[in-house]
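This part shows chain A:
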Amino acid sequence: MELAVSLPLLLGLAWLLPLVSFALIVALGPRMGRGGRGAGFLASGAIIASLVLSLAALALWLTNHPIPPPHHGEHETAAHAAAAPVDEAAEPPLPAPASAAAPLAGDWYTVCEFGSLRLSIGYYIDALTVAMFVMVTLIASCIHVYSFGYMHEELHDVHDAAVLVDGRPLRRRGRFHRFYQYLSLFSFSMLGLVVAGNVFMVFVFWELVGICSYLLIGFYIERPSASRAGNKAFIVNRVGDFGMLIGLMALWGSLGTFAFGDRADAAGQIQPGIFSQVRSQDSHYSLVVPTGMVRFAARDEIETIYRTAANQAAAEAEVAAMLPRWRELGYGHGLLVIAGLGIFCGCVGKSAQFPLHVWLPDAMEGPTPVSALIHAATMVAAGVYLVGRLYPVFTPDVMLVIAYVGCITLFIAATIAITATDIKRVLAYSTVSQLGYMMLALGVGGWLAGLYHLFTHAFFKSLLFLGSGSVIHATGTNEMPEMGGLAKKMPWTAWTMLAGCLAISGAGVPLLIGLSGYYSKDSILAQVFSFKVHHSFHGWIFYAAAAGGAAITAFYMFRLWYMTFAGKPRDEHIFEHAHESPRTMVVPLVILAFFAVTVAWQVPFTNISLSGLLEQARPVGTATGSSGLSMLAVTMPAETESHATEIHVPVSLTAFIAALIGFALATACYGLRTLDPAEASREFPHVYRFLRNKWWFDELYQRLFIGPTLRIADWIADLDKRGIDRAIDGLARAARMVSGLDDWIDRWLVDGLVNRLAAWFYDAGLWLRRFQTGNLRQYVMFIVVGTVGLFVLVSLYWNYTVAG
Partner candidate 1 sequence: METAAINWHSFFFLLFALVACTFAVAMLLSSNIVRMAFYLVISLGAVSGLFFLAGADFVGALQLMIYVGGTVVVLIFGVMLTARAPFLRMRTGVAQWALAAIVGGCLLAVLLQAALSVDEWAPPSMVGENPPVSNTYTAAPLGLGVLGVRVDQLDEEDATLRNGMSGYLLPFEIVSIHLLVVLIGAAYLARTKRRPKEPTGDRQETVEPMISSGK
Partner candidate 2 sequence: MAEYLASYFDSQWHWVAYALVGLVQAGLLLALILTGAAVFIWMERKIAGRIQDRLGPSRVGGRFGWLQSLADGIKLIAKEDIVPAAADGLLFRIAPYISFMAAFSVFLAIPLADGWVALRMNVAVFFILAVAGLEVLGVVLAGYASGSKWSLFGAMREAAQVVSYEVPLGLCVVVPVMVVGSMDLVEIGRAQSGWFWQWLIFHDPFTFITFWVFFTCALASVNRLPFDMPEAESELVAGFMTEYSGFRWSVFFMAEYTSMFAVSCLAAILFFGGWNGPIPLATMIGLTPDNGALTEWLGNLLGMMNLIAKGFFGVTVMIWTRWSLPRLRIDQVLTTCLKYCIPLAAAMFLGAMLWLYAFPGGVVSRFVQTSPVGGTPTPVAVVDGKGGV
């Protein structure tokens, strides 16, 4: 089958299977096996089938688009890169990308079409889509299987000790099936978000994953903290989505299309999508303000032209002639920036970036597999994914904003993670921090670096979360100070988690080989370093934050590991009861650990590697550095520049040393206990409290937004009560007076008449009542007498001649 047919088919099937599972579980739910056990099998079967289909799609993609051998400058074979210095000058700027790896864009189904508004279920498939599919389905499969062990309590009635009803633990029915129902819905939504072929569809599935997140955070709905966290996540995301809507409106209002790719309409005419409008072939795929935006911005002038021109054709010609001029004048540039910022605003919400990052740590109220799947590996990465997907739209200024947001986020989150004691919270802040890394990389032009980190992070972070879940499952607590020494009790969990810690810290032999995090983090740092070449001020800030962040990352990760698994048990009771998790939970851990270590490696004896695959999906025209359309004169370095030896080598060493410092510090404080962390917190009480209270963000928002909102609401309520209600009361009083008058008329005039009549009838009835004696036999007599009487009457008065 042709690739253009088979790929959408495969991915479409992989996408819809979880929906089928969801629908079936909704319909049958608790009736599927004992305690709804069947729901788990169904959902897992669906997602594993999706995984198989996605793998088939990947194989199909790779056979049709072979990855070229990694030439010099390719990142993951660092030794190779070091051996063959990059000849930057000899390499011409990348031309238009090879059409071999061109994305497949199209529609499965058109929902509706109103004029230029065309809503459709479409697809946009490139290497990134395929890779995301494999990653999402793989991790989701692991988590589905893992949840069999983790959620087994939900198979029967649950006593939730966290919620007290009348002083006793709440007893409720198990929700095993519901958990899998939500997981299926989430898998469907996430895959839909990935495969989406237009911004409209992206938005729909964006909200769908949001609602899944909301439902799953609030899975233990009886716990006030869980329902509050769910609401928080939902509301905070609304703030971001509001900006995203603005961005979407800006795009659609000016470009007239939602679709990413080009589409041939019924007449065979090519309808350009967003990407080809922003970076058209005419402008050699560099970012220009698209014609639509220019015309939108210059609509007053165009109107004038149309008023003055002789006919339409002439007016159109004049407009066409004026377009370059307007473009030069910067018409529509603001619109493009607004579109980019708006969309990024949505990504900020979903990916928990700096101002809106507060929801993610609270989202840890949900079950741990959910945290691993949604709040670490996939959904929160959707923001990064969307930035990567819409990369061609962002102007350098927007990119700078993205970079700053990412930079701030990564630093803040990393610092908070140092003092957190809840094992899941540490991981949550780590996630926020890593997402900041990705944003930073994308912001400084490192498209590949950002998305690369997305993939590697997905594996090791889901691994870490599942490991923490395993620990929580074994100990029944989230607090690290109550753990310790668990490595003896649960070796599998401990060692797989160690692999995850190493991966996230970027462990490896510099310039030679490392775990997956080593490659992605190195490429981010390299890109930042390369950016520093052009903008030393911004660059220094970014670089310092990134390198410092790397050190802090290593510190808090090993702090976590040591506090949990090493040393002596701090709570003997918990330690006694700890045990290794069941096989359904350990096997996914091992699988994910394998991928956390190896996902960035090249497949032996082939050219296949993750970075090579992603490179195929690089948006047209973003490979080269650019400085166009920047109001702040920002120049984005080309990503290939970062492969240069003079960048690569120092960055590798910096990263390695930073990680080493963090590791050493953690070992000293928590492993060997030569340094007492408590002492540090005593010595810097303000810093400690500052970090401990998460930079006072929640309190700040309380003061800034929530408090004023409540005050305004109070005020409006007052207005309602005092002003509007009183007016209505007065009206009602007047109405009562009028009705009192009516009442009098009704009672004395109308009713009086009717009552008098009724009284007469009543008297007549009383009189007639005497005939109803209740004596059956008397009635028979009445009937007989009546019949005879009638007969006599008829005989007397009936004219027999008529009757014949």
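Just so we're on the same page, a residue touches a chain if its C-beta (ideal position, glycine included) is under 8 Å from a C-beta of that chain, and two chains touch if they have at least 3 such contacts; residues count from 1.
Candidate selection criterion: all candidates are chains of the complex that A comes from, given by their letters.
Just so we're clear, the structure is a prediction, and the values are computed from it rather than from any experiment.
Novice: For chain A in this complex, identify the touching candidate from 1 or 2.
Specialist: 1
Novice: State the interface residues of chain A toward candidate 1 in the complex, per the touch definition above.
Specialist: 777, 781, 784-785, 787-788, 791-792
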